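Only one protein chain is missing; all other protein chains are in place.
Up next is chain A:
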Amino acid sequence: MDVFYSALSEFRRRKFEDCINHCTQILEKSPYDQAAWTLKMKALTAQVMVDDIEVEEEGIADSVLNETMATTARPGTSFKNPTVLQSLALGAQRPKTNTGRPVSGVVRPGTIGSRGTLEQALRTPRSASSARPATAQSGRAIRLGTASMLTQSEGPFIQLSRLNLAKYASTKAVSKPLFQYIFYHENDILRAMDLVVEAMKVCDQKDWWWRLQHGKCYYIFGMMRDAETELRAALKLLPTLEVFLWLTRIYIRLDQPVTALDLCRTALQIFKDEVTLLTDIARIFEGINNIPLSVKYYREILHQDAMNVEAVACIAVHYFYSDQPELALRFYRRLLQMGVYNAELFNNLGLCCFYAQQYDMVVSCFERALSLAENENAADVWYNISHIAIGVCDLALAEQCIRLALSIDSSHAAACNNLAVLEYLNENTSVSFSLLQAASSVAPSLFELHFNRALLTEMVGDYHTSYTVVQKSIEVHPGHTDSHRLLKNLKTFFSYL
């Protein structure tokens, strides 16, 4: 059998190592075999290639470098300033993560970091659950380059520095795979950009694909406006899904959720019911805290793709926080049937069972959750068990659970808060104080911390501190009635003086 045919067949069957070996054999015999050279390049690229359309975690440096963003956006037009608590009408409010984003159904890139100032980003503790890359280029992109270096014992396959890019760009058959090789395998974005520029000359700027790659390079360099123009031009050449998705990424990065939504809607007219677009819309709505619309789109996704884990999980969370644990339980059970098997799922199942009053399952669910829990999520599992303990009035157990949670993740602000309340009930007011204070420095976005602190300070008579702290609470959660009442009391008191 022809060696080249074997290589092709292996490439198709995703046996890249064998394919590379066969190509190397051919290239040893005839070093100028362009086809074998290209195939080897493709195989090397395919080994490390990732679908880079999934949002990368935005680095801390990016948030500083983006000077084009409006600092005080109107509510609902920015991720930094989401519409305030539309979900309030539905009763319960979703808790927030340490960084101040509302809790999402799934952990995906972007749900961890908050969109705030650099100061905020630096102040949030860098624990396992909230670490963000500090540099502009994400860790994943950097890793791509280093991983590729390791795999090649006899040195790099292509000496990029010796490559006459103009010549290769004019060879249309090779230029596109070569670009991918440079972009994904070598991770040499600058050189990839050079190649794009040369190739655009050759194709007279008529190929949307090159325009998209140009935009991607700009995106990595953080030049969002340039990337936007490139992608807009690509859309004019041919409206393709990938360009729409990339353009959405750019608008999200530019903190323009409204524009991103408009774009997605336009794209939906061309690519009807496309799940990726619907997912983007749902995520954006979630990001600007418009949960009902987000859930609507997640439902739409389920109509299209009933196996979409993200949609199922997000809807389940929505039901849970709108006081319908029975419905949430059904969604989580479906996830379990689909083969999801992890601590988070069992934890959520346990919670749903508890709130749906199916007490028989609660203990076994949490037992499983604990047996599956790793260090990152064990703290959350213990924290939730403490809630069950509070629910059954076993405060001693609750306290121990919270202590366990804190021993795993000392920056678990919600656990700190609840421990403070328990300590207060044990009449250890000073301990309670210090816990609240520590927690509010870790997670300033939890209004409960501020409110509890305000209450305590008011009780001991430190009215001034109480006044300032309760204002913080209202700032975080403007609709909190108890905070308003406390503030009113304080104001009346001050006016008496």
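By definition in this document, a residue touches a chain if its C-beta (ideal position, glycine included) is under 8 Å from a C-beta of that chain, and two chains touch if they have at least 3 such contacts; residues count from 1.
As a convention for this text, contacts and distances are computed from a predicted model.
You can't see one chain of this complex, but its UniProt record names it "Protein PTHB1", from the set "Autophagy protein 5", "Protein PTHB1", "WGS project CCBQ000000000 data, contig 00058" or "Proteasome subunit beta".
The chain omitted from view is touched by exactly one of A:V174, A:L329 or A:L406, namely A:V174. Of the listed residues A:N164, A:Q269 or A:Q337, the one in contact with the hidden chain in the full complex is A:Q337. When the full complex is taken into account, the listed residue touching the unshown chain is A:N417, out of A:Q256, A:N289 or A:N417. Of the listed residues A:L8, A:A166, A:V197 or A:A233, the one in contact with the hidden chain in the full complex is A:L8.
The missing chain lies against chain A, touching residues 1-2, 4-5, 8-9, 12-14, 34-35, 38-39, 42, 51, 95, 103-107, 172-174, 176, 207-209, 212, 238, 240-242, 245, 271-276, 303-307, 309, 313, 317, 320, 334, 336-341, 344-345, 347-348, 351, 364, 367-368, 371, 377, 380, 383-384, 387, 390, 396, 400, 414, 417-418, 421-422, 424, 446, 448, 452, 455-456, 458-459, 461, 463, 482, 486, 493, 496-497.
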